[in-house]
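One protein chain omitted, others in place.
To keep things simple, chains are lettered A and B as they appear, and every chain counts its residues starting from 1.
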Amino acid sequence: MITGRFFAAGADRRIAITIFILLAAAIIVPLLNLAVSPASAFYVPSYIVALTGKYLCYALLALALDLVWGYCGILSLGHGAFFALGGYAMGMYLMRQIGSRGVYGNPLLPDFMVFLNYKELPWFWYGFDHFWFAAIMVLAVPGLLAFVFGWFAFRSRVTGVYLSIITQAMTYALLLAFFRNDMGFGGNNGLTDFKDILGFNVQADATRSALFAASAVTLALAVFVTWAIVGSKYGKLLMAVRDAESRTRFLGWRAENVKLFAFTVSAVMAGIAGALYVPQVGIINPGEFEPSNSIEVVVWAAVGGRGTIVGPIIGALLVNAGKSWFTGVLPEFWLFALGGLFVAVTLFLPKGIVGMWDAWRGNARALRAASIAEEAGTDPDVPAPPKIVRSAARTPGEWSTSGPEPQPAE
Amino acid sequence: MAKTAKRPGEFLLQSARTQNSNSSGIAERMILLRALGLMLLFLLANLLPANAAEADLRAIIAKFAAAANFSATETVVRELAATGDPLVERPLAALAEGDLYVRKADSLVFVGREGGDSVELLDPLSGEKSGEAAKGDITKIKVNNTLRRVIRDALGTLTLRAKDPAVRIAAAATMFKTPDAANIEPLDAAIAAETDANVKALFEQARAASVLVSDRPEADKLAAISLIGARGDRDALSLLTSVEANSQGAVKDAATAASGNINSTLAFWDAGQNIWYGISLGSVLLLAAIGLAITFGVMGVINMAHGEMVMLGAYTTFVVQEVIRNSFPGLFDWSLVIALPLAFLVAALVGLAIERGVIRFLYGRPLETLLATWGVSLILQQAVRTIFGPTNQEVGNPSWMSGSFDVGQLAITWNRLWILVFSLCVFALLLYVMKRTPWGLQMRAVTANRRMAASMGIKTPWVDALTFALGSGIAGIAGVALSQIDNVSPNLGRGYIIDSFMVVVFGGVGNLWGTLVGAFSLGIVNKFLEPYAGAVLGKIVVLVLIILFIQKRPRGLFALKGRAVEA
Partner (left out) sequence: MRGNFSTITKMVSAGMVAAGLLMSVQARAADDTIKVGILHSLSGTMAISETTLKDVMLMLIEQQNAKGGLLGKKLEAVVVDPASNWPLFAEKARELISKDKVAAVFGGWTSVSRKSVLPVFSELNSILFYPVQYEGEESERNVFYTGAAPNQQAIPAVDYLMSEDGGSVKRWVLEGTDYVYPRTTNKILEAYLKAKGVAAEDIMVNYTPFGFSDWQTEVSAIKKFGSAGKKTAVVSTVNGDANVPFYKELGNQGIKAEDIPVMAFSVGEEELAGLDTAPLVGHLAAWNYFESVDTPENKKFIADWQKFIKNDKRTTNDPMEAHYIGFNMWVKAVEKAGTTDPDKVIDAMIGVSVPNLTGGYSTMMPNHHITKPVLIGEIQADGQFETVSQTPGLVMGDEWSDYLPDSKDLISDWRAPLSCGNFNVATGKCGGKGTN
């Protein structure tokens, strides 16, 4: 595709800068936190480290979603589930590390099992006392779920809104399941009161800084991986499926396999994000499965600009920073601000902040090709349609995001 | 007669009270009053002999003033009941309702009727007005459940001969639940005097229940068991189980057999009950989803603010009821009827504003509508929270939506039945509008092919706006119905949004019949699973079934046919 060249030329430098900034942050922020005296103007308080560490995990989650939504056209309203599963795997490891330091001093059973009269550890908790096992599970559980779910869904050609709604059903079912105390995951209270990770105290400043650095490096890595996937021949296939699934299939490609790969990779990324998130916030609870959380992830990606790699990261950081600020400054009214933001972004920044920025920068035509709302095979020389186009309300069930131009019903 | 009896009666009460009272500071006056009271009593006894029994009653009622705890009150209640005088019904019923008061100044006992800051005082026996009192000047005689039960039982025996058959039926029901050997005689008398066949049968069952706890011969008891076994409901089962536990020999065997029979009949009814519960849940789902079937199903807008439209409808109901409560209390039973058009209007106007302000810029970009309407839903929720406060608001059931009636062994609650009827009416109406009116035709034309519709002279923007308003308005009237069974709080909408999407998608987007079938089948499946799997697991199973079903039919139960659906 012609547009691919423009995309590569325009976006490469941006990716490099992003990775550089993330890696630099991974080094500088811990330094400013640990080595600088609290009185200094350059001191970064631990509170900020923990907070930004959390945002980076969200950014990773948004990036994971962007890989399937922005590049493959699968709107998953259940990515929070993969995030939470990764978090639970990490949480289970952290629970086992508490050992006999729980309030009941039971060396084997976590506190919640003691007072709910568990006599022995449920089988699925075995192995989580080893970090390597937990780490494998962080990757395997979300990956496997996504694989199985995707294998069925994509093979049955469940697309568009149907797919979105069943991913929502999936996370909702998991929410209800994890709320059940009989499941052995601590019910509504979830897993909390962590002490150590890999032998280091999770509350120590150094550990927090290390976790922050790990999050930043992982995010940088994820940016690189996503960029590599998107830039490869496979990435072109992804976008082809996104833009014209039937046409791709008629050309002989197995669209379901393409989607399945992206979906699984994305779920694993989300799982890693969850695993990094849990030790930093100190709790994992079924609330993370809330369908509204997954919708919020979609919003982050949209605010930043989907179909770009940097966009979701910026979106996640901005929205969450805004949320932190508003909930402190305007506790009674912040929902108005947040709701207003979503409406405003969809109306005035349909391509997100990054898309808007690109349009401003003048080389809009080239970069717009990379953004999602372009029809496959559009000649880049054709002037772009205006940002807000009134077009046909299409037939129900139609989901493919093939541009603002009205489409005849073939 | 009552009028003349009032004054002397009060004196009498007062003298009785002073006997119980231990305040000695006014002893002199007490003696005087007592003397006066006795004198009057004497006088009255001579003049109006019919009042002697009433005077006795008043003396007993006066003891309420001195009853310091529940068991003391209970003693007085039993004493009153023992008189067997139908006149005691009024004070006892008032006591059970918590409407019996003692005036602090003179320790007289009254039935009180609350009205604003003051309480209207009524004579406990005659029900005549005898003045008013500020709330601080009177003390309520406290009741608890045990006491209420004692009163109910006592009233049961007393009201066997009441004129109103409904009262007699209630009396029979209470006596059936609280069998007592002493009930047999009054019941025998009542049976002999009873003319209504239905009531008579109930009396006979109540008598049979009492026979079982008496020391009557075994043959009587066996006959009683067969009579009760034929009744076949839970109360009968309850009674038979306790007989089973407390007896031996033939009686025990007969009770076991009878309760076994009842159990198997009830198992059959249980299945019926599950179906009814399922239908009822289905009707709630249908109501919640049907507006979405328009905005999402027909128009393709992923309307995350749909739940908030339902909430607005519920809050409209609340406001209507508030106005009625404060200004026109007599209209309360009409509140829902009044609320319906208003809720439709409010939600439709908000919907119209959303469509004109936001959604019309987003046609053809369904994903963007998801984000924007999500934002709108946050704003609406917080707006309601700011205006009405975050707490639940009270929406009452009008009398015709309260309580239940029995069909066989199936208790059907009126509010669920009305909601079912209502949901079907809404569905039928909507179907009519879509299929049989010019507006519906235009709606379908615009959604099928906008440009062609526009070429034919249809004002597509207006059709869009009105369609969205219609969907929102329908959600609003669903809110009126849901306010009857659920919380009216800012979170109301959130509880239904996911279920609504499931119903629409399961049924097939764009198909109203699909929504109907989807809602009822999900409701029934859910309710059949619930008793076995529990509420949580049941719901999880339903969700998993939906996911699997979508694999089998990727476009829902009733998929739209044709090439138009392919992207």
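One rule holds for everything that comes next: a contact is a pair of C-beta atoms (placed from the backbone, for glycine too) under 8 Å apart; a residue touches a chain by one contact, two chains touch by 3 or more.
Model, not experiment: these values are computed from the prediction.
When the full complex is examined, the chain removed from view is found to touch A, B. Among B:P165, B:P390 or B:G408, only B:P390 touches the chain left out of the display.
When you scan B:T75, B:N198, B:S226 or B:S402 for touch with the missing chain, the hit is B:S402.
The chain not displayed touches chain B at residues 70-71, 98, 142, 144-146, 148-149, 152, 177, 234-235, 237-239, 241-242, 245, 273-274, 277, 280-281, 284, 381-382, 385, 389-394, 396-397, 402-404, 411, 413-416, 484-491, 494-495, 527, 530-531, 534-536, 539. As for the chain not pictured, it touches chain A at residues 45-47, 50-51, 54, 100-107, 111-112, 114-117, 176, 179-181, 187-190, 192-194, 203, 281-283, 285, 287, 324, 327-335, 337.
Definition applied: only the chains that are shown with their structure count from here on.
Every residue of chain A that touches chain B in the complex is listed here, in rising order: 75, 149, 152-153, 156-162, 164-166, 168-170, 172-173, 176-177, 179-180, 245-246, 291-292, 295, 298-299, 302, 332-333, 335-336, 338-343, 345-347, 350, 373, 388-402, 404, 406, 408-410.
Residue ranges of chain B in contact with chain A, taken from their complex: 296-302, 304, 358, 360-372, 374-379, 381-383, 386, 446-451, 464, 494, 498, 501-502, 505, 509-510, 536-537, 539-540, 543-544, 546-548, 550-552, 554-556, 560, 563-567.
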